[in-house]
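Okay, here's the structure, questions in a sec.
With one protein chain withheld, the remaining protein chains of the complex are depicted in position.
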Amino acid sequence: MSLQTNSNTRGASPGWSPDMPIISIRDVHKSFGALEVLKGVSLDVRKGEVICIIGPSGSGKSTLIRCINGLNDIQKGSITVAGQEVNDPKLDLLALRRKVGIVFQQYNLFPHKTALQNVMMAPVLVLKEPKKEVEERARALIAKVRLQGKEDAYPGELSGGQQQRVAIARSLAMRPDVMLFDEVTAALDPETVKEVLLAIKELAAEGMTCILVTHEMGFAREVADQVYFTDRGVIVEHGPPDQFFTKANDPRTRQFLSQIL
Amino acid sequence: MSGAFRIDARRFGEGSFCSRIHWRHGIWLGLAFCGSLAFAHAQSEPAQQSASAISTLVLWMPFILTGFALNLLMSFIAMAVATVLGIGLGLLQISRSRLLQMPAWFVTHLFRNSPWLVILFMVMFLVPFEIRLPGGDILMIPDWVKATFAFSLPVMANISEIVRGAINSIPKGQWESAESLAFTRGQTLRWIILPQCVRRALPPWMNWYALLALATPMASILGVREAVGNAQAAMEAAGARPEFLIPFYLFLLCLFFAYIYPIALWTRKLERKYVVAN
Partner (left out) sequence: MFEVIAPFFRDLYDRTGLNFIVFYDSYEYERFLSGIGISLQLIFWSIVVSLVIGVLGAWAQGARSPVLRFLMDAYIQAFRNTPPMVQLLFFYFALGAFTPQVDMGGYYQPLISSFVWAVISLGIFGGAFNVEIFRAGLEAVPDSTKEAAESLCMSKWQIYLYVAFPLAFRISLPALTNNLVSLAKTTSLAYVIAVPEMTYTLNQVWSDNVNVPEMMLLLFLFYVLVVSLLAAGLHVLERRLAMPGYGR
């Protein structure tokens, strides 16, 4: 049972059609004070694609992801999500965030609510959907990430991998068009990494557009449609995984790959 | 991850001080006091009778300040007594022997949970005002001495808790290494544990001094001639006119503020220094 609603028409702005890229990033510059972290990044994501962004720390990967859902603002360039310009000052941030879900490295679950309540909170409070419906959907989502039985557990009682899966279910509850994953397995121990990656893989197989910042090369090779390599604020190279990992062109890419593979 | 949801306990130990404290505020409050004095002056009727409120205040200021000196004296003596007794009580609280530990725990909690005013009443009424010494002489115990002792009791109990907390916060590893070096329990406390505790206990200790000093005006209820009592007596002597009230009470507030605020600033500085060091 796919839990994705047909998101072609829901919430799409005029001027966007499914054959255009769902996310369009053009020459984005971002600085924190005097430090420029993104120095002209351009990127297109089509609907249903799975993108992996890899690169050394400090290269701007997480910053880029956070710009897409408006957590960081950009100084120059444009980011368009399903026809909506992210840096438009008149932009309704809430409307944007309904389309873009994000899962963080530190899960960031609400510790005073149970897993089920965490998943239910946003649809009830923000989308104002009726509680009964939301609860059904929430239980289904929790089962989907293989945590049935843990609905009434508090985050403090769950392991890291379990918390991360609840975080995924929580973001999915808002029925986004795109899911962003910011190094979601970096804080987990190896056994639990697998269960989280499995959840993401299934999500991707169902057609969800996913952008992952990750160090999991095996996962990128298996699941990604495109792999991007960033270094010092620019995208150095990108390509489909089989080509990228074996026949990388740029020497920086090759050096990075040789260090980690 | 769990550390993310806890306030640094040291920041709120037994009444730790505000983080936004700054000497600038003192200047502003001084200005506010002068402003209110001017306001009160404007309120009082033109000089058909005797002097205005301000000049009355100035006239009686030495008398009030003499009383304040007694407040300070009471606070110093009470703090000294409380520290000595409190450290003793704290050490008893961590004693291995139940016979010593239980009464110590009881006394500590008794005096921590009672209002200062009630303890003051109890000491003032129940301690005799004179003691007949074995040699036949009579020792007079003035009221202010009794009040000082009464103030030292709750502070003693709180210092006992501070000591207990400080000792318990020293990692077990310290005790274990001392034991392996053949120190007795007493020696470990004296040479290893307590010296470390002093640094940790200093800011809360200073904080309790400030609270003690701010409690000393209660002694005026029972007739001790300290600052507040003297101010009230002065107002009576000068004719008990309502326009005296604001300047006199404001003066008292500013007097205590001028003394306590620098102490609070200093405490805050010490806290920062020892938190960083720890």
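Going in written order, the chains are labelled A and B, and every chain counts its residues from 1.
Just so it is clear, a residue touches a chain if its C-beta (ideal position, glycine included) is under 8 Å from a C-beta of that chain, and two chains touch if they have at least 3 such contacts.
Quick caveat: nothing in here was measured; it's all calculated off a predicted structure.
J.: Using the document's definition of touch, tell me which of A:125, A:143, A:186 or A:205 contacts the absent chain.
T.: Of all options in A:125, A:143, A:186 or A:205, contact with the hidden chain holds for A:125.
J.: Looking at A:38, A:67 or A:102, which makes contact with the chain not pictured?
T.: Reading the full complex, the residue touching the unseen chain is A:102.
J.: For chain B, which residues reach the chain that was dropped from this view?
T.: 2, 4-7, 11-12, 14-15, 17-22, 25-26, 28-29, 110, 113-118, 121-122, 125-126, 210, 214-218, 221, 228, 242, 245-246, 249-250, 252-253, 256-257, 260-261, 264
J.: Residues on chain A that touch the omitted chain in the whole complex?
T.: 69, 71, 94, 97-98, 101-102, 104, 106, 108-112, 121-122, 125-126, 154-158, 167, 170-171, 174
Here is the rule we go by: only the chains that are shown with their structure count from here on.
J.: Chain A to chain B: how many Å between their CA centres?
T.: Averaging C-alpha atoms per chain gives centres 57 Å apart.
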